[in-house]
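Only a part of the assembly is drawn; its chains keep their places, and the rest are absent.
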Amino acid sequence: VTFTIGYQKGGIPNILKARGTLDRYAAQGIDFRWVLFTAGPPLLEAANAGAVDFGSVGNAPGVFALAGGADLKYVGVTVNNSDTTEAVIVPKNSGIQKVSDLKGKRIGVARGSSAHAFLYSVLRSAGLTFKDVTVVPLLPPDARPAFENGSIDAWVIWDPFLTTALQGSGGRVLRDHTGLGRGDNYHLVPGSVLQNPEKKRALQVLLAELESAANWANVNRQTVINQFSDELGIPKSVLAVTVPKSVPFNIRPFRTSDLKPLQTLAVAFREAGVLPRDVPFGPQTYVTLPAFRAALPTLGLK
Amino acid sequence: MTVGARSRERARPEVQAAGTPSRRPGRAWQGEWIRWLVPLLVVLGWQLAASTGLLNPRVLPAPSAVITAAWELARSGELGRHFLISLQRAGLGILIGGGLGFTFGILTGTFRAANLLLDTTFQMIRTIPNLALIPLVILWFGIGESGKVFLIALATFFPVYLNTLHGVTGIDPRLTEMARVYGLSPLDTFRRVTLPGALPGVLVGVRYALGISWLALVVSESFGASSGIGFLAMDAREFFRTDVIVLAIVIYALIGKAADALVRTLERRLLPWQVSA
Amino acid sequence: MSAAPVLTGPLTATGVPIELRDLSAAYGERVILQDLTLSIAAGERVALVGASGGGKTTLLRALAGLTSTQGTLRIGTGAPVRTRVMFQEDRLLPWLGALDNVALGLPRPDRFRAARALRDVGLAGRERAYPHELSGGQRQRVALARALAHRPDLLLLDEPFGALDALTRADMHALLDTLLTDTGATTLLITHDLEEALKLTDRVLLLADGQIREDLTVALPHPRRRTDVEDLRAHLERLLH
């Protein structure tokens, strides 16, 4: 069976791919393929179309996909351990000192990203709404020059772009996640994968190996930094900051309690006026697979 | 429209009673609706596939769903707003890009020195993707309207430029020679010879530019914009609104048809002398 | 230029009869031919003369099936008719050399006739010249060679010798005369040169006001010399003035 993994640069799947662990399953009849995506939405788009069997994304894209009626199911969570992986930043010499100063300012953010939701909660914490500011939709690569030349007054951005921007262009953190809850990462599959026993088995293998990879990365931090630096072209100085934030690398099965933050997010977007309808979160939107690594021996593989 | 040779030797009808007049306005109109045949069939087949469940609506929504989305967006005035702002950006971009493309096409077509100096440069800029230019555009123009218009102007420059240049070089050199011998002023040469001679080519460029301007809109509305058809399409993709995505595609197709009709009208108006018209 | 040898080859052409009754043609409001009636026998050679803009080309195009007309237009006896037209302009394909232009549309086994025809019109050695590398008269001769190489049943010539000097023209006359005698094609020759009309054809038609105004039969043996037709010419000239 062929099992296609959609991945983005810099996550646990990327570590697993670099290790090449999955190659040996070809002998067992499971042919893993890797496909790189630049962002979560297109990855889930491909998953919805059945071109990808597994994908890892931030917290927002999955919500939108489900809102759009995609037949996707959560199967795993990577818990975020840091409050500083995402922040609102302003130029160093900016007059903006506190969140309420954002009123009337232009804020660059990637629409539909976790940062978009984060901005919502940041504004709300200061009693503001999206109506009080000008939201400028900008993808990270486009936002950087806009931030540099003052086209936007503030930028909501995540790592590694956050650290790069702080190191490279004289930005200053205005507000991070402290006290506002963190955005986790999620692992999703198309519903069809779970109905196909062979694919489901491959999925379980993959999840188990992801867990192993996470454990390996926790003890081989420098190797991970080197690998990412080579592969992503990100300076080691940046990775030296961002990789420790991810520690401990982790992945675990999705639980019913994981629905809550997603629901909160959906409500935020609903109130922000970008989601046309409520998201039908419920038992049909996830599966809880048994403990990943522990399940490996039960799969009938050597 | 030329018509291919039919058979090697045509059997001539014995009696050609009351021969048909050469211009048949009735026939011409009669033909026009056929232009819509294929698009219509596509939509019909699509709706059929959707209704019979052949098509997964999660992946490609039924035409009826798209119409519903269109209706909702139109009722709220959203659609009109997005459309108008895009139209404005596209129009301005085409005016600037097309105007410059036309001007430089005439220049490089007419003057060898201009050709040597500029043509290679243009040919090199031509292949640089808009997407790759976005960071530079933001640097130069910020995130306001001017950057978007610049990208559209850039995209529409080349088809008009290339086809104008080709139109000018394709003018029968015997006519250019005649104009020289008859001492036409540069202005008269342009008005009487170069412009009308290049016009059919220029219009092909315009036709292409009208289309490409909407493609460039998608790119230029992907940054720093919260309005426009391109934004609508990209945003819908971001938020998984398949019905809106397809709606955007349909709108684009209709714009394509409108652009085509516009150029057809221009051709009829501007090229009355064309024997083949 | 050497005297033109005969365009030889298998005789495939047979003349066709032509019957026009109440034929009318117009461009918009402008009536060019009006209720024109004319019969031409199979293999007959007919010259058509008339004032510039009088409708000669229009009539020729009608016979070739290129202009829509009203009335009766009957050509041949039902079988397919091989019509070839030498247009008033040369209509050579600019991207083909002289030989390829002449060979245009010739079935493969007849291709050899193209080179021969080109030689016969005095253009041996210029086979590969593009039309823009030929003089006006040379282009006209290529077009003539093209029309003749096809051996048509109905040959329509629209001022075929207009751009030729007297000597070349005489050569071409001889060439056409021989060819027509050999093949017997029904021929319509539009010309402004009365002498030419009288030398080459059996019947001279004067087109005026959309009608055949004069129909003069020339009953002289071929080939004719200039002196043979002197009287007739004077007569015709008087008619025309």
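Order as written gives the chain letters A, B and C; numbering starts at 1 within each chain.
FYI, a contact is a pair of C-beta atoms (placed from the backbone, for glycine too) under 8 Å apart; a residue touches a chain by one contact, two chains touch by 3 or more.
In this text the structure is predicted, and so the values were computed from the model without any measurement.
Asker: For the full structure file, work out the chain stoichiometry and give it in label form.
Answerer: Whole-complex stoichiometry in this structure file: A x1, B x2, C x2.
FYI, only the chains that are shown with their structure count from here on.
Asker: Using each chain's Cα centroid, which is most distant from the centroid of subunit C?
Answerer: A
Asker: Would you kindly tell me how far, in whole Å, the mean C-alpha position of subunit C lies from that of subunit B?
Answerer: Roughly 47 Å, centre to centre.
Asker: Just the number, please: Cα centre separation of subunit A and subunit C in whole Å.
Answerer: Computed value for the inter-centroid distance: 83 Å.
Asker: Report the inter-centroid distance (CA atoms only) between subunit A and subunit B in whole Å.
Answerer: That pair's centroid distance is 40 Å.
Asker: At least two other chains touched by the same residue of subunit C: list those residues.
Answerer: Subunit C, residues with two or more chain partners: not present.
Asker: Could you list which residues of subunit A touch at least two other chains?
Answerer: Nothing qualifies.
Asker: For subunit B, which residues are in contact with subunit A within the complex?
Answerer: 57-59, 134-136, 138-139, 142-144, 222-226, 231, 235, 237-242
Asker: Can you tell me which positions in subunit A touch subunit B when the two form their complex?
Answerer: 41-42, 44-45, 48-49, 64-65, 67-71, 108, 111-112, 135-139, 141-142, 144-146, 148-149, 151-152, 274-276
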